[in-house]
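Of the protein chains in this complex, one is absent; all others appear in place.
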Amino acid sequence: MGDKDLLVFQIDYLALAPELIVVTTMIIVLALDLILPRPKKYWTATVAVAGTALALVPLAFLVLEDEVRSMFDGSYVVDEFALVLKGLFLVAAYIVFLMSHSYIESERYYQGEYYFLLLASLLGSLVMASSRDLIVLFIGIELVTGPLYMLSGWRKGDVKSNEASMKYFLLGILSTAILLYGMSFLYGLTGEITFAGLAEATAGMADEPALIMAVLLMIVGFAFKISAVPFHFWAPDTYEGAPTPITAYLSVNSKAAGFVAMLLVMYLALPGVAEVWAPALWLLAALSMTIANLTALRQTNIVRLLAYSSVAQAGFMLVPFAAAGVAGADLQEAFAATVIYLVIYAVMNLGAFAVVIAATRSGRSGELSAWSGLARVDPKLGVLVAVFFFSLAGIPPLAGWFAKFAMFRSVMIAGGAATVALAVIAAINAVIALYYYAKVVKSVWLDDPVAEFADDERPAGSLRLALGITVVLTVMIGFFPALATFAGEAARVIASG
Amino acid sequence: MEWFETWGLTLTVFLPLVGVVLLGLIPKENESALKTTGLVASIMTFAASLILIARFDFSSNTYNTYQFEVSETWIGAINANYHVGIDGISLPMLVLSTFVMVLAVIYSWNHWDEPKNPKAFLILMMILATGMNGTFVALDLVLFFLFFEIVLLPMYFMIGIWGDKTPRKIPGFAKEFETRLYAAIKFFLFTLFGSAFLLLGFLALYFESGKSQFGRTFDIPQLTELGASGAFSGTFAFLVFGAIFLGFAVKVPMFPFHTWLPDAHTAAPTVGSVLLAAILLKLGSYGFIRISLPILPEEAVSWAPFIAILAVIGIIYGSLACLAQSDMKRLIAFSSVGHMGFIMLGISTMTDIGINAAIIGMVAHGLITGLLFFIAGSMHHRYHTREMARLGGNIKLMPVMGGILAFTAMASLGLPGLAGFWGEFMSLVASFNPLPGLSLGVFRSAMVIGAIGTILTAGYMLWMLQKVNLGEPGDEWEGKEFHDVDRFELAAWVPLIVLIVVIGFFPKFIFSSTTDVVTSLVDMAFNSETTAAISSQIGG
Amino acid sequence: MMSRLLFAAEEIHAGDGGWWADTAGVMLVLPFVAFLLILAFGKKLKYKGGEIAVAALAINLVWATVLLLMNANSGVLDQITFEIGHIGSGLVFELGWVVDGLSILMFFLVNFVGLVVFVYALGYMKDDVRVDWFFAAFSLFAGAMLVLVGAPNLIQLIIGWEGVGLASYLLIGFYWEDLDNVRAGNKAFLTNKVADVGLILGAILVGVSIGSWDFGAIDFAAFEGAPELAAVATVGGLLLFFGAMGKSAQFPFHIWLPDAMAGPTPVSALMHAATMVTAGIYLMARMFPLFEYMAQNVRIVMIVIGTVTLFGVGLLAIVADDIKRVLAYSTVSQLGYMMTAIAAGGYTAGMFHLFTHASFKALLFLGAGSVIHAVHSNNMSDMGGLRKFMPTTFWTWVVGALALSGIGLSGFWSKDEILATMGEQGLTVVLWISIAGAFVTAFYMARATFLTFFGTYEGDGKPHESPRIMTVPLVILAVPAAIAGVLNIPGLSLPRLGNFTEWLAVRLVPMGDHHAEAINFGLAAIGLVAAVLGVVIGWLIYYPDKETQLQRDSFEIPVLFPLLRKKYYIDDLALGIVALIKGPLARLVDWTSTYVIDGFVNGVARLVKGLGVFVYDTLDQRGVDGVFNGLSAAADGAGSVVRKWQSGRVQQYAASFVAGVLILVALFVFVI
Amino acid sequence: MLLSQFLVLGAALFAFGIYGLLVRRNIVLILLSVELMLNAVNINLIAFESVLVSPEAIGHIFAIFVITVAAAEVGIGLAIVLMIFRNRKSANVDDLNLMRW
Partner (left out) sequence: MTFLDWISAPVNWVFAILGVVVLFSGFRVVTSRNIVHAALYLVGALAGTAALFLMLSAEFVAWVLVLVYIGAVIVLFLFGIMITRAPTGLDEGLSSDQKALPALLASGVFVMMSWASIDAFGGQLIGSSGEPVPTEVIGDSLFGRFVIPFEVVSFVLLAALIGGITLARRDLSPAEEEERSAV
């Protein structure tokens, strides 16, 4: 190394522009938080929202440019996949900021710090999308989750929130330790940390027990992030206890970050040992779908229900991974399917949480019984509930159908008895899932209103914007899935590389 | 009008959605504007479909050539296209759909079930219209699936919100449920269960087609071509057909997947029942003709006896179940099981006669059962009960309504000279001589049993008339004012009545559109000389 | 088709009927026009639309008469069809009309009898309810029958056939306020529907096998011995006969006919004379070549059924009290004669009996109607001695009764012809049963006549002769009832009219008819003696003037009469079957739908829900506890089984986390 | 020196950490256990590096990052402990079972 000069590594500022903008925004937010008097602190929110939006601009340039920018020996790459995922993270974060605005303002929270931490987590996910070696990936993951441990406990006075935070934190560091142990072995076995190098070095090592262990340990680490069964236990408790926008962020950005990690490591770093990770993920997928769906049937609290739903959805997203393990399977297809699912899931799940925030704004609890006849009181919100929950259930013509479609497609494309069995499990689970999603819609639309809430007050503008964006996307993607497949297409490029 | 050649179908499919947008903009309170908008949207859709008829070239009406065809890239990644087009098979179905929708809007003018809310209801109807019209014109499996499923949500809400609110004991559950709640979720889950398999089947076709010159494709015309050349065979095709069969059979519905139907029909608001019976059920049988048969002809043949048996069981089963009903609407609902059995029997023969029978049967059932549900709804509107034991002497209280009911019941039992006859009769004709190679024993038994089914059909229809229409009105109605048929009802019903008679005496009305294309479909799929030249295998 | 038609016309030197035949379709349409007009305007007219119905049939009668005369002169053979749809190239549906000897006869019969009955009904129904509806349905009835008899193919025949069934249903259940009448209508419709299955299946077999439903084509195929038709001839013929049994009320389908008396009397008159019940006979005559040239073995079945009907059902008339029922059973019996005749090859004989029967049975029914109109009761026990009050009715009735009994008048000739045909065919047993039947016929007609018109009146009020509008039709009908027999006296050819046999022979193919070339005086005498004997015995039993009608009607034959009163239990059997289907069977099916299929579905739903409860409550929430408690209890030793694992839930989660890792790795190491 | 001797030592430390994580009731003690686990990872990394001897000293870099992150985690963890302690006057995990059912 000694010979190498620092200047060997050219820093491509355009490629890093989104990250830099986010960093700048963070600093401005911090500074503003110091200067502004309490009543004016909402400016921090405005800045965060604006900064996130602004970060999309260079992203657009990069997308149009259509060129792979690689830095630091290929450990940090800005390509189509990275851009798509960064776009997803930014948009999702943008929507979460919109949702947070009224929520955070309505109680006594630390606004500046709140936005700072969320931006930090966002920064982590942006870094992850570009990471092409284990260290960057690891640091990225830590930056994503670290702030979230604290944000889940943001309602400091609420013991539930404390508990959410603690559970998330303890299991989070356990998973970090396990992940790191796996990484250390991977490094030890190959001497490589870049994904490209790992792919080369691990090819044909599928029989090496130590490698198997390393891979499995890493899977467990990621499985925690995406809350796959049996590493999901934290999710319902944390989702319920955390502030709702954070829950939305957890279920979308954080989960997406987990999937990004998993996608990168499995497909880019370890394609040669797909026969190891695919069966493992098969198992996780089957367990996640089945256990979570069955559990969700029993839920009476919407947020808990959404938590289990998100676990189940993670199971669906894992299905293509399992399909990739079939001999001769088209890894690109599987890869693309997960990305498509992820994009669509992000949109509709954010929408669902936005609806939860909107519905609970006037003192309605998250208990399903409190939602009875909501549509009678507020038909527009009722329509939104129907759209998002049916979309989650995968009912055409709402976006969710295409996610499931892509998922099934990837399974069918692979063939093989085990994957077909998984497809059948998935199909059965899709119907089970429909039941509890429909239960929510039923409550909202078909049941009589139970109690009077002051629903005449319109949701805040930012929340309406969040709802608007998500609902339009949900419906549009349903009719024009090409909007989502574009993401998958981009991902395909990277998987072939 | 050149643009119409390419965009006519798109217009027909999506005009209702324009209606949805407009309806969304009109405030809830402005009821008359809402109704007018809904009416105008549906009439314009109907008009568009009439222009389609006018410009349809009946002379070049062979299978797998489509008119008003449009193919635009839709989901490039999976090679799914916005590919629409019609032929002589889809044309009648499409027009039926647009036509019934107009009548439904007219009827609903002053018939709003609780909790009213015309705006929401009309919006749902318009979405439904898009789904139904789209299914009949889609030429891409993914597009077909999408439209096929679109109808699910509006119908769910129709049943769930405006449906029957009486509590009901559900076998297997301890507590009572409101009928609408049970029916809505049941309808939803059943259909979705079928759709899941449908989707799997479509995907399997997609991948299998990858081996062909077209590459992986969802395109129905291309798949049809492949199917005709025997590209899909063996266990694979057998399973695929089974999966697709399941999807369509639930929708049709065939025995034993029918149990959602009585509940859904009974619980749905009037217009919902009408649309459900008139058009939604046809989506399944249409799917058989459009997808199962041409794309998987070999498997269709090997599944045919099974389908025929189920169809015949459905005929007898549905009719017998009708006899046990005490609820008028439920009876009519069960009658659909029997009638759709005839349609499926026709399809299962795989002959041009049978398929023509199915199509005319679909149209006829749409008109007749639609009308029956209209009447049942109107009667419920006036009597506030559907218990046949409490009704009676309706024709005395409301002669016109009673007369129309009697007429429709007669049409429903397949009286020759009315529309319902042709489907039943020709199904039986077709099952006498199914496609060569199919078991004559099965199909001829099916023919006999199906014919016996017509007796039962007559039985329950007459019995219903006796209970509802005839005799002296019960004491509880004494002194009550009953308004006979009002002008909206007449406006909605008379066109149906006229069409029932016209098709009854002049089936060419439908056949002129279907016969050539069906013949070439059978030629193409089963590679046989036209089976209407029946002579070959008598006594064989 | 046309070429065959021309060819056949050439063969028998028949004309094409010119304009009259080309426009004969008017007859098929006019009643329907009348139907619609009456529905639309009937209420406002003086006779509530009756005049429209009468006018339609009157115009029809012009055509029918002209064609009848033309046919009598030179034969008319024509067929006009319109395609109403086709499938592929082979299957064509057509409507239209056929004009040949058979159809012309039926046109005439339907229109003539119809017109008379319609006129009669103008008076009979005058003060009744829903007169407009009555005439509308009546027109429909006639129209459907005309469609049936004018049908050039089986499809149109089926349309007319069911149309007749529908109209009869409407008319039988005309007084629908009383559910008994409705049930009678249902019974008629359903009984017919059962038989219709035969017709429809038969039509399918025959039509599909030769690729056409056209009667001409079928006739030719049968005549020429086309093998594809021969293959289905027996089964097809049986099925068609099965269909005919329903409409023509052959045993055991006769059960609907007596109940059908629930409608107004003119309906019964029309139904029994010209429309409805004749349809089955007509079908057999229409399809005669099939039975003659191919399906001979079916004829045995037909003969058996016909014979049983003519005698067995005839007996039932003896115990009936309702005058219309007596006539109804007699109709069934006579239909049995016709069916047997046709089965025996007596195409002409059967149709001739149909022809004469139409006139005298219409006459009898109208007479009965006249009586009922006067007495306001159907039961003979309420009548008696009406001879004095209603002379016109009485005398015309006597004409009808004699004709029916086969004594001298038209019925004698036609019945004799049947007997002669049977004799010629060597059907000895059948012949003697038929003769016995003739005796029974005469006996019950004597009974009816004596009970009704003789003795003393016992009913309420003072009966009176019916108005002119009702009696004139009686008189008009009495004429053919008396003299129609001359039309077909063997060897006799009337000037300008020719001979009934010749009329009917105007068909596309030779009928191969078996008819007597000369009068068989021996059989005629035996038949006449049997009939006279019947009247005499009837006179002996029923004439003596006893005090009450009941006493007069007290003649009893043990075992037989009770059995007859129970109608051989056939009605009960049918009711039982219906009850079985409607009751237990239907309920069973409904039950399976709700409890078995739905039960399964709901069961699955509940299972899944239960699984959800289990997974959540037990596995997810308690199971982690449970499993770890159990494990650690086991690990800690027996003493601590009941002790709970004390640490918090986070650590349970973490433990499951670690356990998950271990299990995953273990799976790979040990399993995969 | 064998590579595996360091690895087994690391494994043992990791196992201790897991044991502590599962068995300790005080949250601060749980954090200590986690530190043991992370330390085990570091031992692995350094041991591997001494065999692999990569030009960029990847193993060492990795270990430094792990140490840094571990420090940050400790900070976060203690902050959460303090917050909980403020509300409940207890730092025991047993008490965190509000959302048990």
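Labels A, B, C and D are assigned to the chains in the order they are written; within every chain, residues are numbered from 1.
To be clear about the criterion, a residue touches a chain if its C-beta (ideal position, glycine included) is under 8 Å from a C-beta of that chain, and two chains touch if they have at least 3 such contacts.
Everything numeric in this text was worked out from a predicted model, so none of it was measured.
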Fill in: Interface partners of the hidden chain - shown chains only, full complex considered
A, C, D
Fill in: chain A, residues in touch with the chain not shown (by the definition above)
1-2, 4, 6, 8-9, 11, 23, 26, 30, 37-38, 71-73, 75-76, 108, 110, 113, 116-117, 120-121, 123-124, 127, 135-136, 138-140, 142-143, 146-147, 149-151, 153, 156-157, 181, 185, 188-189, 208-211, 213-214
Worksheet item: On chain D, what residues meet the omitted chain?
Response: 1-20, 22-26, 28-29, 31-33, 35-36, 39, 42-43, 46-47, 49-51, 53, 55-61, 63-65, 67-76, 78-83, 85-86, 91-92
Worksheet item: For chain C, which residues lie in contact with the unshown chain of the complex?
Response: 628, 631-632, 635-636, 643, 645-647, 651, 655, 658-659, 661-662, 665
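Simple rule for what comes next: only the chains that are shown with their structure count from here on.
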Fill in: Which of A-B and C-D has more C-beta pairs touching across its chains
A-B
Worksheet item: Roughly how many whole angstrom separate the Cα centroids of chain C and chain D?
Response: 94
Fill in: Gap in Å, rounded to a whole number, between the CA centres of chain D and chain B
65
Response to the item:
So chain C residues touching two or more other chains come to 605, 649-650, 654, 658
Discussion item. Quick check on chain D: which residues sit in contact with 2+ other chains?
Written reply: 21, 93, 96-97
Worksheet item: Where on chain C does chain B make contact in their complex?
Response: 83-91, 93, 95, 155, 158-159, 161-163, 166, 169, 173, 176-179, 182-183, 185-186, 189-190, 193-194, 196-197, 200-201, 204-205, 207-211, 228, 231-232, 578, 581-582, 585-587, 589-591, 593-595, 597-599, 601-603, 605-606
Discussion item. If we count contacts the way the header does, which residues on chain A are in touch with chain C in the complex?
Written reply: 166-167, 170-171, 174-175, 178, 209, 212-213, 216-217, 219-220, 224, 230-231, 233-234, 237, 276, 279-280, 283, 291, 293-299, 432, 435
Item to complete: Would you mind writing out the residues of chain C in touch with chain A in their complex?
Response: 605, 608-609, 611-617, 619-620, 624, 649-650, 652-654, 656-661, 664-665, 667-669, 672
